[in-house]
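Left out: one protein chain. Kept in place: all the others.
Which chain is which? They are A and B, in the order written, and residues in each are numbered from 1.
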Amino acid sequence: MATEKKKVSRRKFLVRGGLGTLGVLAVGTYLFRSPIRRKIAGLVNTADTPYMGNTKTPIIWFEITKNNTIVLHSPKVEMGQGTFTGLAQMVAEELEVAMERIQVVHAQSASGNMDGFATGGSTSISALWVPLRELAATMRKMLENEAIKKMDAGDVQPVVSNGSITIGERSMTYAEIAEGVQEWDVPDTPPLKTGKTFRYIGKPIPRVDLKDKVFGAPLFGMDAVLPDMLFGSVVRASTIGATFSGADTSKAEQMPGVVKIVTEPDFVGVVATSQQEAENAKNAITVNWKVDTTVQTADIEAMIAVGKGTPFVIQKEGAVEDLISDAETTIVSEYKSPIGAHAQLEPNGALAHVKADKATIIMSTQVVKITRDEIAERLDLDAENVNIVPTFLGGGFGRRLHTPNGIQAAVLSKAVGKPVKCFFSRKEEFQNDTFRPPTHHVLKAKLNSNGSIEAFEHNVSSGDVAFGSPMVPGIAEPILGADLGAWRGGMIQYGNIPNHQAISWRVKLPFATSWWRSLGLLANTFAIESFMDELSVKANKDPVQFRLDHIQTDERGERLKKVITAAAEKAQWTNETQNGRAMGFAASTDANTPCAQVVEVSIVDGEIKVHKVTCAMDPGLVVNPDQVRAQCEGAIIMGMSASLFERMYVEDGELQPTIYGPYQMALMKHAPKEIDIILLEGADTPGAVGEPPLGPIGAAIANAVYRLTGKRLQEMPLQLG
Amino acid sequence: MKKFFPPLFLLCALALGIVVVFSNTVSSTYVPKPDANLTVTDNEPFDKMMQVLTHERCVNCHPNDGIPKQGADGHPHHFGIAGGPNNTGFEATNCATCHQSENNPYSGVPGAPEWSLAPASMQWEGLSRTEIATSMMDPERNGGRSPEETMHHLTEHELVLWAWKPGVDADGNPRTPPHVPKEEYIAAVKAWFHQGHIIPSE
Partner (left out) sequence: MTISLHVNGILKTVDVPDENTPLLWVVRDLLELKGTKFGCGKAACGACTLHVDGEAVRSCSYPVKFARDKQITTIEGLGSPENPHPVQQAWIEEVVPQCGYCQPGFMMATAALLKKIPRPTDTDIDNNIVNVCRCATYYRMRKAIHRAAEIQQESTEKPIT
C-alpha cells in the first residue's frame, strides 16, 4: 500500500549543460501524481506523506561542479534530523560516487525544487526514497550514455566507479563527461539497487554537516549577512488576543542608531544600524494593544475538557458504549498534559532584501513554499520573484511551519530599501510560540473475567494542531473531521480488544497552538499507555505480556509485538522493584513506526531520576543507523523533558514563563546515562524516525513511578507532589 | 516590645568598649559607647536594619543550603547553580560566567563587585531576625569580623548596597529594593551599632 502510493506515474528528465559558474548543471523535471490526491493521502493515519514536488517548471536537483563534486539541491531542510546525510547516502548509492564527493545544499525556491508539503512529520527520507534514487539512477544512466558517445566505445560496457566512468582503457569523470553537453538523451530509469548491493545505505556514515557544526561555520538563518545590512526589530504582543491599534514611536525615533520606524496596519517595527540599537528602540515604543478579554490558566483548563467542544469518532470497532455504561464494572481514568513550548535555540527570524520587483529572503523555514507565497502576497510580488534561501535550522520541532517572521523582515527591508535582518527576542519566542496544545483524556475500559480487555475507549480533548495551520486549508477540515495532529497517537493500537473506540474533542483556544514534534503522540501515548498499565495491574498481569496479549496478528501487529519483545528482553524486564529502582514500560505506534521503551527509574532526593532507557523501534529500512539512534536518543530526552519539567501557563493574559530556566527543561544532569537502542527493520522501505520515539517515554516513566511509590501520576509534567 | 535586661546591656557595653579602643585607629565614625539617649524601647534602628536584612535582596545570597536563591519568592537559582567550594559557583561555570561587576541592563543579569554567595557560616535563610543578628555579630560565623567591621560591611560594601540598585530582571522589570531607603538603612545600622548593637529577644 505504502509503496504503491509513492509510485511515479510519469517522469521526464531534462538536462542542460554549461549553466552557472560552478560548472555543469543538471536540471530535472520529475512529474508526480496529482497534488490533491497526494495531499489527502498524506493526511491519513499512516502520515505517509509522499514528496509533493513541483510538477510544472524544470527544477534543479543536481549540479556537477568542475572538480567533480555532486551538489544535491535538497527540497527538504536540515534541522538536525540528519536528512541531508540520508539523502546524500541515497544519491551516493545510485550515482556511484563516494560520500565525500557529495555536497548537500538547501534548494532555493527560485531553483524550482520546492516541496509543497513541508519538512516535517518524519517524512523526509521516506518521501524521497523512491524519487531521489530514481533521479540519481537516471542521471547516472545519462552520464553512461554520454560517456559511450564521447569515448566512442561501441559495444564495450562502461564501468562506473566513484564519479568516473571507465570504458576499456579510457576513463572520464562525471564533470568531464558533462562538460559542454547541450542535449542529453533521457533514458528510462534503470532498476534501482536493492538491499544486498547497498554500499552506502544502511551504513552509520557520519553526518555530512558534522565538521561545519563542530568548527562553528555560519550555517543558520541568524548567521546570514548581506552588504549594507541593517537590523530590524518588531514589537510583538505579549498578551493573548491582543490586536495592534497603533503606537507611539516618538521616543524611539530619537534613539541612537535608528534608521526608520515602520508602522504597518498590523505591526510596528524599527530598523537601526545595530542589533542592540534596534532592540533598544523597540523597547521605547509604546503600542496600543486592543485586548477584549484577559485570559487566565483557569479559563484554558475549563476549555480543555472531554465533553466540551466538538467530538469526532476517529476509530470505532465493536460496540463500546454498551459495555462501558455500567459504573460498577467500568474502569475510568483521566490524564492531562500542559501547554508546551518549542523552545528551539535559534530564534525565528529572517534576513530580507526587497527590491522594487523582487525579493530575497534568507531564513530558517520548514515550509519554503508557504513562506514564499505569504511573502509574495504581502509584498504584492509574483511568487516567482520571491526567492527563499533556506538555511540550516537552529532547531525546527514544528516551530518553523509558521513563518510570519519572514513577512516582517521583508516589510522592514522594503521600507528602507536595504537588507534587514530581524528576529524574535527570547521573550517573544515564548509568548508568540505556536504551542503544543494542552490536553485532557478520559479513558474507560471493561475487563472480562479472564482479565482481558473487553472494551476500551479513549477520549482526547485538545487544542488544534493541524487545523488553523497554513499547511491544512480550511476546506480540508470538514473532510478530515478531526484534527489529525491532535489525535496522532490517539488511536488504540491493540487490535485484539474486541470493542474499542477513540474520540477526539476539538477545542479552539484563544492562542496559537500547532505542530510540536510528534504532535499529539506524546500526550495521547502518556494517557493510553498509563491506562494500559492500570488495567494490567487490575487484571493482575505482567504489563508487557498484557500488551502482547491484546495485539492482533496482522503485519502491523507483528511489528509492534517484535519491538515490545525486543525492548523487554534487552532490558531484562521485570515487574519487581530492585534496589530502589523500578522499571516502567510503554509502547506506541506512530506513522507506521512501532516503538517500545523500558525505563529504569528511582527517586533521588524527592525527584524522579531516569537511569536507563531501552528503546526498540522498527522504522522499516534504516538508511543511517547512527543518525536513527541519534534521533531516538534526542527524542527520548526531549520527551523526558516535556514529561517531567515543561509547562507553560497563562497569567493575566500573558503566556508564561518567558525564559529558559523558569521554563524548566531537561539538562545534562537529567539525561539518562544509559540509552540502549535496538533497531528492527520490519519493512524494506524507510519509515518515520524523528517523532515516533517521543511517544512512550512519558508513560514509561509514570508507570515506573507507580511501581516505586504506588502512586499513579496522571498529569504532565510528572511531579511526586 | 520585649523586656530589656540591664546586665546584658552592661556586658555588651563592656565588650564594645574593648573593641572600640582597638578600632579607633581604623575608623573615626564608629563610636563605641552606647548612646546616652537609648531607651529600652528604642528598637527602631534594629527594626529598620532587619527589614532590610530579611529582604530577599539580602537573604537570597545567604542561603542555608549553599544554593543561591532568586526572585521575590526566593526560588533556587535556575540550572542547578550552587555556591560550590569557594562560594563563587562551580569550577568552570561560576558566578562570573554570567554575573559581572555591575548589573546588565540588556540581559537583566544582576552584578556587583565580588558577586558571590555568603559563606556557609552566614546562613540567614529561614532564620528569625534575632537569629540573623546573632549570627551576624558572631565572629565564629561572620568571617571573624569585629562589630566595627560588620558595620562597615553592612553600610559600605558594594555587594550589600547593590540591594538599592538591583537593576532589572530578565523581562526588563525593575527588581524590588528593600522597602527602607538606603540612607535610612545606613543611619539605622550605624545607630544600632552606636547604641551597642543590642539584639532584642523575640
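In this section, a contact is a pair of C-beta atoms (placed from the backbone, for glycine too) under 8 Å apart; a residue touches a chain by one contact, two chains touch by 3 or more.
Source: prediction; values computed, not measured.
Chemist: Which one, A:Trp61, A:Tyr174 or A:Phe220, makes contact with the chain that was left out?
Modeler: Missing-chain contact among the listed residues: A:Phe220.
Chemist: Which of these touches the unseen chain: A:Ser641, A:Gln656 or A:Asn703?
Modeler: From the options A:Ser641, A:Gln656 or A:Asn703, the contact with the absent chain belongs to A:Ser641.
Chemist: Which residue among A:Val320, A:Ala630 or A:Leu644 touches the omitted chain?
Modeler: A:Ala630
Chemist: Looking at A:Lys203, A:Lys260 or A:Arg426, which residue reaches the missing chain?
Modeler: Within the whole complex, the residue contacting the unshown chain is A:Arg426.
Chemist: Extract the touching residues of chain B with respect to the undisplayed chain.
Modeler: Against the missing chain, chain B presents residues 78-82, 84, 90-93, 96-98, 100-101, 104-109, 170.
Chemist: Suppose we count only contacts with the excluded chain; which residues of chain A make the list?
Modeler: Answer for chain A: residues 79-82, 206-207, 209-220, 222-223, 225, 231, 256-257, 273-277, 342-347, 392-397, 425-426, 626, 630, 633-638, 641, 659-661, 665-673, 675 touch the chain left out.
The definition used in the following text is that only the chains that are shown with their structure count from here on.
Chemist: Could you state the distance in Å from the CA-based centre of chain A to that of chain B?
Modeler: Here the centre of chain B sits 52 Å away from the centre of chain A.
Chemist: Residue numbers of chain B touching chain A in their complex, please.
Modeler: Checking each residue of chain B against chain A gives 78-80, 106, 170-172.
Chemist: Which residues of chain A touch chain B in the complex?
Modeler: 276, 279, 283, 427, 658-662, 664, 667, 669
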